[in-house]
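Note that one protein chain is taken out, while the other chains of the complex remain in position.
So that you can tell them apart, the chains are marked A, B and C in the order they are listed, and the count of residues begins at 1 in each.
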Amino acid sequence: MSHYNRLAGQSVDRICALSDGVFAVAMTLLVLDLHAPAAASVHGERDLLAALWLLAPRLLVYMLSFLTLGIFWLGQQTQLNFVARSDRQFSWIHLAFLFAVTLMPFSTALMAEYLAFRAALVLYWLNIVALGGLLFASWWYLERAKLLKPDLPEGAAAAVCRRIVYAQALYAVGAALCVVSTLLSLFVIVLLQLNYALAPRLGPLARV
Amino acid sequence: MSHYNRLAGQSVDRICALSDGVFAVAMTLLVLDLHAPAAASVHGERDLLAALWLLAPRLLVYMLSFLTLGIFWLGQQTQLNFVARSDRQFSWIHLAFLFAVTLMPFSTALMAEYLAFRAALVLYWLNIVALGGLLFASWWYLERAKLLKPDLPEGAAAAVCRRIVYAQALYAVGAALCVVSTLLSLFVIVLLQLNYALAPRLGPLARV
Amino acid sequence: MSHYNRLAGQSVDRICALSDGVFAVAMTLLVLDLHAPAAASVHGERDLLAALWLLAPRLLVYMLSFLTLGIFWLGQQTQLNFVARSDRQFSWIHLAFLFAVTLMPFSTALMAEYLAFRAALVLYWLNIVALGGLLFASWWYLERAKLLKPDLPEGAAAAVCRRIVYAQALYAVGAALCVVSTLLSLFVIVLLQLNYALAPRLGPLARV
Partner (left out) sequence: MSHYNRLAGQSVDRICALSDGVFAVAMTLLVLDLHAPAAASVHGERDLLAALWLLAPRLLVYMLSFLTLGIFWLGQQTQLNFVARSDRQFSWIHLAFLFAVTLMPFSTALMAEYLAFRAALVLYWLNIVALGGLLFASWWYLERAKLLKPDLPEGAAAAVCRRIVYAQALYAVGAALCVVSTLLSLFVIVLLQLNYALAPRLGPLARV
């Protein structure tokens, strides 16, 4: 590797700051898809309530995406807490991860517009796969390049890997259900997200 | 709780950074609702002033929302200053809080468009309730999970709770006035916000 | 002051982080006003160059606003470097300052659309007055509430005040020239901004 490449990308703090910025913007941009109903078609309270009701599916998709971004923000934070130092390869893995984050508002807008279409659901799922796959690559690289803190809690490395692999397997099953029905598929993905966000202690799921 | 969940979400700094990002974007996005008047309808200085005058109500609603976000940004900052460490439940409470923050530009745009509609005002108020409720849940969880700094100033815990409960009670009264008139209701909410921002020493209000 | 108000808004770091976020978003939102020319009207390289040429005034106004935001970002940073601790009044002065920052993309879009209109120029100037006035209020409050670091370089306090007063006086003169011509007025303001950004050593101006 050339000299410059050995010097580049050593600041973990800067990766954290850029990540928080990208997540913050992506989380807030999602809502740009929610527009106040056009005034022309609203003549009374009843019309406004009806128009807002039509926004409900969009709001749900938006919540789902916020949940997804929250899950992966926490996942990335957990990894970065264990990192002692960074290098340029590691920086690029996280830049690729952030690229997948910036695609989320687009995947979300697509699914909000085409709730019943398999293509929209599969693209949304591929976005989740990219996020999970890059976090996995990040962890794999951290272990291989010995960038982790020496005082890692015992079993932490295995727990991080297991979490990503199990979650992605469950998402894949959820996405595969779109052969039956995209709404069923979406419903299962939402349940999985809520499981990871709320972490109820429901027997088997509590261990994945 | 599974092993991974015990490791996740331990960084208070990351919650602060993500929050500052989300607040910054939400505060700035509010202004996207203010558009320069269309050039086609403006033929002289007088037309431009008239067109700008029509924007005044929108600007006032925007100021109100900025005030609201400022109040809750300060409220969250005050709590986080007292936090010794974080865990994943606490992170999720704050992610939910940030979700309510990202909805603010939408609630604001809705109210700016439908100033005389009760539905718009009630939704705006519900957004404030969500922000207050989640800050309350955050404080309740901090105390219960013993995540607070040991050197908390005496009476601070009670002061934080009291502030949220009193403020929300006053907002609820303000919102309830929309049965009489939405503009009266909005006016009372603005006065309450200004009271919390400017903190004049007006006898009884100074103590809430 | 009630107990809660004494506890709130003590983190200078959070004010810095929120400010950097708001400035970053405002600086980048300015460019949203620059749109790629519509494809329908472009049939060759020559058409594209002509269409881009029409964007030049907009680009200049955008640069001017970026310069303005840069000047005030530096001004705020210089003050905050001297701050030992914060309180809630100080936080609210800076929230008001950030409110003026978020209005900049609107003032800019207005001036880009109505370059020859006095109303647009006066509004733009009022935005600059608000930014300068709030920085002045911030410094005044810092001195009065004894929030400054004890090891302030000698003469720093006077230098900060003088800079704001002189700059605002010059901006006011520049804006007053719009009685003669808005373009002349704009030209003088641009020269003033460049003086503050580039800081050439031009005799008298170097001392203001």
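Here, a residue touches a chain if its C-beta (ideal position, glycine included) is under 8 Å from a C-beta of that chain, and two chains touch if they have at least 3 such contacts.
Everything numeric in this text was worked out from a predicted model, so none of it was measured.
*Asks:* So there's a chain missing from this view; which of the remaining chains does it actually touch?
*Replies:* Within the full complex, the chain not displayed touches A, B, C.
*Asks:* Pick out which of C:30, C:95, C:178 or C:192 touches the chain that's been left out of the picture.
*Replies:* Of these options, the touching residue for the absent chain is C:30.
*Asks:* Give the residue, chosen from C:61, C:98, C:160 or C:189, that touches the chain omitted from the document.
*Replies:* C:160
*Asks:* Give me the chain C residues in contact with the hidden chain, please.
*Replies:* Residue positions of chain C that touch the missing chain: 16-17, 20-21, 23-25, 27-32, 34-36, 39, 42, 45, 48-49, 52, 63, 66, 70, 73-75, 77-78, 80-81, 153, 155-156, 159-160, 162-163, 197-199, 201, 206-208.
*Asks:* Residues of chain B in contact with the chain that isn't shown?
*Replies:* So the residues of chain B touching the missing chain come out as 21, 24-25.
*Asks:* Please identify, in ascending order, the residues of chain A that touch the omitted chain?
*Replies:* Those residues of chain A that touch the unshown chain are 1-5, 7-11, 13-14, 17-18, 20-22, 24-26, 29, 88-89, 91-92, 95, 98-99, 102-103, 105-106, 109-110, 112-114, 117-120, 123.
Heads up, the rule we're going with is that only the chains that are shown with their structure count from here on.
*Asks:* State the superposition rotation angle between the two copies chain B and chain C, fitting on C-alpha atoms only and giving a multiple of 5 degrees from 0 to 180.
*Replies:* 90
*Asks:* Report the chain pair from A-C or B-C that duplicates the A-B interface, where duplication means over half of the contact pairs agree by residue number.
*Replies:* The chain pair with the recurring interface is B-C.
*Asks:* Just give me the whole-number Å value for how far the CA centre of chain B lies from that of chain C.
*Replies:* Chain centres of chain B and chain C, defined by C-alpha means, are spaced 25 Å apart.
*Asks:* So the centre of each chain is just the mean of its C-alpha atoms; given that, what is the distance between chain A and chain C in Å?
*Replies:* Those two chain centres are 36 Å apart.
*Asks:* Hey, what residues on chain B touch two or more of the other chains?
*Replies:* Expected reply: 17, 20-21, 24-25, 29.
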